[in-house]
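Apart from one protein chain that is not included, each protein chain of the complex appears where it belongs.
Note that the chains are named A, B and C in the order they appear, and that numbering of residues resets to 1 at the start of each chain.
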């Protein structure tokens, strides 16, 4: 098992004729992912990297049975593309783009929930269930199949940490980038619940940062009865308060947003909390041994 | 039978402590309507005209079993009040007020439909099922129980015509004011369908005007197989084009909006169409005899 | 300053072209970079590249056919055009300003609008692959019934457009633009946002060459721009009309001899229709139902008393929430206080009608039992029909 994505997932890439769409069509297929369709309005009938292109997601679903979507369209069209996917019956929609108005992220999240579907994004590299399927643009060599479920608010940091896990022999069930914006689709609490229910996941690694409240949701989970072992990294130790560190969500506005407060809360909840990236693998080893 | 409202309907008046609320509490009860509750935020525990007042519609429903609501609040609060009623499980909500932003009417209509409830308004006197119950502020003496279902875009005109019907011995099953705004809750097509399904209704009288397309929906119904007899009045014969005649919807913008076009379309659909109010009762008599 | 003057009828919440374009630009729609002038001399202050379009800022329809848009090849021609347009009237409306814009070379002209529609229960998107002044005469536009704004789906509109617009890039541009216009309509309380013509440039870009935006006057409480449009409009209305608007009376001045004071839009039209059928002409549509107070009725009487064309006043009210015995008492007071000689005919019915009837009779005033009777009496007093 794994969460959200596995080797049965059938992928449609919305915006497949663009640069990122073409790259992912090639890259995902190379990873063994079942990329069954692409869409590009008005360009149905083409092929991109051997993948058939349709004019609408509904057609793609009807013709190919696609159930998961990776959306590469500019921010002003993103809400429309995500709504199209959901209405066509897609169960997992990933929107990796950044620069999305938060009001549109709110609508995407609400629309996915109303349909009982999963939305991942915005501002994320996507997710990968190593050895099974990839739905995003993370570097494949960083990952290896195993029992660690990884949740990350940051893209590059998840590559870095996954690479360290892989090098340490600690494979991953699924690595999901939940994104750096304050309002997201699948959030930390929801991703944790999915990993909790996944038999293949033995322990959870959470990669957080200053700002926002996701880390407190994680602490709440870790405190509960029967929680799986959790290790966490919080970055932003050296970031001054009151300034947005790249991510819209990474801003120390109140005391609870700070690095120290989050580390303290996580430790109080028995999370193996790393203060820097160097400490994460050792912290996790303390929980799960050598994997 | 009748449509929407009958002697089993249990009424809550939202805004019962205001002038119109108090008037209707007295007037509806005098008509024999089951007014079971009123609401006024923060004023639960009061009584108005013998009716218990609650702070919320949910409380009123829980305590009294109210299923229909008459909403007397100013336009800026109307959407909130209607949403409150719908969320509390009210099945029929009447908002008589005028001056409502059309965007809010759109939301009210959508919210009622999403819950499978009926919304009547805005800009309407409400509805009455003569001899059973009244949910609005029309003059009671104009009505008498019978088999004519009346639909009106205009308030005063519906009193005038109902009075004429009553004087002519033609009683009414239900008289519903659908309102003069372009976007409404129950519209002409929906009201006609309800009367069509109502065994007590033998014939339908429609009171329309220039502007908008409701009259064409009526013609479509009358043309269909097994339609009940329909008489209609269209006012605005003497109104110049391009000017809004009081109602937001009463404006001749295109040829189809005009009095002549509507009369012609109705007649082509075998509707007994009256060009002035004087002709309506005779036209109806031609369909149903002396009632 | 920039509102039109004149006697033509127009909606107070219909924005002028330049106002509409400013609003369109603010939400990301491409419009020509124009400048507003009030006199020919102001053209000298502009940095323009010719040719330019010189466009009278009026609300009346049919401006293009009436010569309200002029192409000018140089500054001299532009100044002459400004002077001529400022001195012209369009359907009785004199422009308060003139918009000078670069002349845009269009490959094609489309039509695009988002408007409130009862049948859709909300908004519709209308698109025609052929826009311009001839839109009214051509095939009906493609229609996407959206309903509530949240129900907009770009892919639905795309499907609808596929049937009639062969250029995929233009389709996508129109879909994006429709989304922006719908958002504008929903967030800024517009009942119509119309772009006609919508220019397709050689490189495929879409440019709004005109703008007709109608706001929702009932949303003035939450939109200062709408409140400002209404206030500005009132400043330029004739005094009598302004006073009615301020008092909440719905007035449409007409040119007849029967001064009708009524309540309710449908009932007012019904009475007007009976007057017309009897060979008379109503002097106005005047609906007092939103302000059934002594002040409201007194204002209505003042208006009709001072209109030399009005020969008789007909008060026709069928009240529901309006308590008719109170109306009757107000009428008695008004009649007692007035010095004018115009005859008045009453037909009051509705809630507490019997008391109203008695009140009028006690003061020697007739109350007609039927609308037909009242209209006949008014016609007789006005000197008969045709």
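In this text, a residue touches a chain if its C-beta (ideal position, glycine included) is under 8 Å from a C-beta of that chain, and two chains touch if they have at least 3 such contacts.
All of these numbers come straight from a predicted model, not from anything done at the bench.
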item: Shown chains touched by the chain that is not drawn here; value: A, B, C
item: Touch criterion as defined above, residue of A:187, A:201 or A:258 at the omitted chain; value: A:187
item: Option touching the unshown chain, where A:154, A:201 or A:258 are the choices; value: A:154
item: Absent-chain contact - pick from A:148, A:235, A:266 or A:287; value: A:235
item: Residue of A:46, A:62 or A:75 touching the missing chain in the full complex; value: A:75
item: Residue numbers in chain C that touch the chain omitted from display; value: 25-28, 150, 180, 183, 186-188, 221-225
item: Positions on chain B contacted by the hidden chain, ascending; value: 41-43, 55-58, 76-77, 80-81, 83-84, 87, 107
item: Contact set of chain A toward the excluded chain (per top definition); value: 20, 23, 75-76, 98-103, 106-107, 109-110, 113, 125, 136-139, 141, 152-160, 163, 180, 182-184, 187, 207, 209-210, 212-214, 217, 233, 235-240, 242-247, 249-250, 275-278
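Keep this in mind: only the chains that are shown with their structure count from here on.
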item: Whole-Å gap separating chain A and chain C, where each centre is the average of the chain's CA atoms; value: 52
item: Mean-CA-position distance for chain C and chain B (Å); value: 26
item: Multi-chain contact sites of chain A, meaning residues that touch two or more partners; value: none
item: Residues within chain C bordering two or more other chains; value: 150
